[in-house]
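The structure appears right after this line, and notes come after that.
Every protein chain of the complex appears in place save one, which is left out.
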């Protein structure tokens, strides 16, 4: 009996949930476009921009957690240099997120 | 000869440009969804999330500038209480943006 | 009876409160230094860094509000070009804050 192939990425087990969240974010982006098209008051548009930004941050923190738990920790347990490479990629991603 | 009606919002003169930027942001959101659908490496997805977040911030700062220049400054010149109301709305929006 | 001279800046009427908040922030910075000196667990140090960052953001949003209310609105009421200059300075400051 062959083992199921290891999921390609840390987020793969939650892929459906991520896709649903990203579909909602796409809808929020379309909604903001429509608000401007319909001359909605700028403050209300800004409120929606803050909302979609927070939704994106939530997805980003989730992907980081999955990357750390699977890519970094698995590589650490396997030994070798890959863990350090995966870790540096994570730190660069954290730095971009903290500064965006 | 009647004057052209005052543009409803500060961003109205730049509406076409905002709509083009927001259309691109919608495309970026769709692109991120497709990356996850196609099992793209999580760090590359995170890079795109930072990019769309920065694009959203750019639109937000632009809308704030337009709101301040038109809604707040025009209301200040017209006198009365409206300027204070518009200003407080701007400050609340700035606070949300700084903390998102 | 001569009028009291106009306060130099928007924040001047609240100067004592700002100084107290900034004194606390200085104390927070010293506290973080002491935590590292005493080999405190890194996650606890990170918690304090988030706290001091939020405190700084609070002061920044307050100073922006004062700048908008006094420097920008007063300049708008006085007419002339100064309002536009003050407004552009505010927008540049908002942009730096949103991206830091």
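Structure notes:
Each chain gets a letter, A, B and C, in the order it is written, and its residues are counted from 1.
Just so we're on the same page, a contact is a pair of C-beta atoms (placed from the backbone, for glycine too) under 8 Å apart; a residue touches a chain by one contact, two chains touch by 3 or more.
Just so it is clear, the structure is predicted and the values come from calculations on it, not from any experiment.
Where chain C meets the omitted chain, the residues involved are 8-12, 15, 18-19, 22-23, 25-26, 28-30, 32-33, 36-37, 39, 41-43, 45-47, 49-50, 52-54, 56-57, 59-60, 63-64, 66-67, 71, 89-90, 92-93, 96-97, 100. Considering the complete assembly, chain A touches the hidden chain via residues 54, 57, 60-61, 64-65, 68-69, 72-73, 76-77, 79, 83-84, 87, 90-91, 94-95, 97-99. By the touch rule set out above, chain B reaches the unshown chain at residues 99-100.
The criterion applied here is as follows: only the chains that are shown with their structure count from here on.
One finds 22 Å separating the Cα centroids of chain A and chain B. Chain geometry summary: the mean Cα position of chain A and that of chain C are 32 Å apart.
Multi-chain contact residues of chain A, defined as those touching 2 or more other chains: 100.
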